[in-house]
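Shown next, in structure tokens, is the structure this report addresses.
For this depiction, one protein chain was excluded, whereas all remaining protein chains were kept in their positions.
Moving on to subunit A:
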């Protein structure tokens, strides 16, 4: 028996040796229909891009000159930033406002999405209910956040409320999907074991589903928070929601002050960097405790 095995292993070894020597290559991924379509699309897009450069209407501005101008503008922006229309502390306050919008949006979304996701998870909910929630969430997700904010801006007026409600709409549907998928990872046997003790559905949610999926929930929520921060900046400008985004809009479109735009960009960069650090820390802390 064991002799057999070692013999066959030897066979494989020598065979593969021979194969390598002959240099015959084995295709791991066959050229399927979808891969072929993908390849053709990529080639077509590349061709169109190159063709585009030749037929653009450059309005007597050479692409070369344009690139140089852009770089000069970047240089003014980032190498000589200054604040003209707001003080350092006003800038700091504006970024706190932006952060607050992101935090509020994330908190509201996380809370509502948690409960929606319970009913959207196939293993915890009724099949029809789960499907319906998933479908509605998918529909909401397919419309960009900015559009949602503008829709609410029209009905609720411009401002931070419209921005937060609009951003929450997209956030909720995003987190609902993410959370529901985390819940569906749960071992079915565990749910069965608790049901067999006579436990209530809510007991199972808080005593088994939540502890088992907490790490995922935290990661997804923080990831969405980072997205929401970026969106909050944009919404400050687009929906007049205030915060650093609004100041940036004013500096660029109203005062045409490139140097101030540069300074504001630095504010945002610093905060984005801090968030990234915090996110990494939190993830490793949660990992250490939970896994």
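Methods note: a contact is a pair of C-beta atoms (placed from the backbone, for glycine too) under 8 Å apart; a residue touches a chain by one contact, two chains touch by 3 or more; residues count from 1.
One rule holds for everything that comes next: contacts and distances are computed from a predicted model.
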item	value
Protein name, per the UniProt record, of whichever chain is missing from view ("Phosphonate ABC transporter ATP-binding protein", "4Fe-4S dicluster domain-containing protein", "Cell division topological specificity factor" or "Acyl-CoA dehydrogenase")	"Phosphonate ABC transporter ATP-binding protein"
Listed residues A:58, A:206, A:255 or A:273, member touching the removed chain	A:206
Absent chain, residues of subunit A that touch it	187, 189-190, 192-200, 202-203, 205-208, 211-212, 214, 290
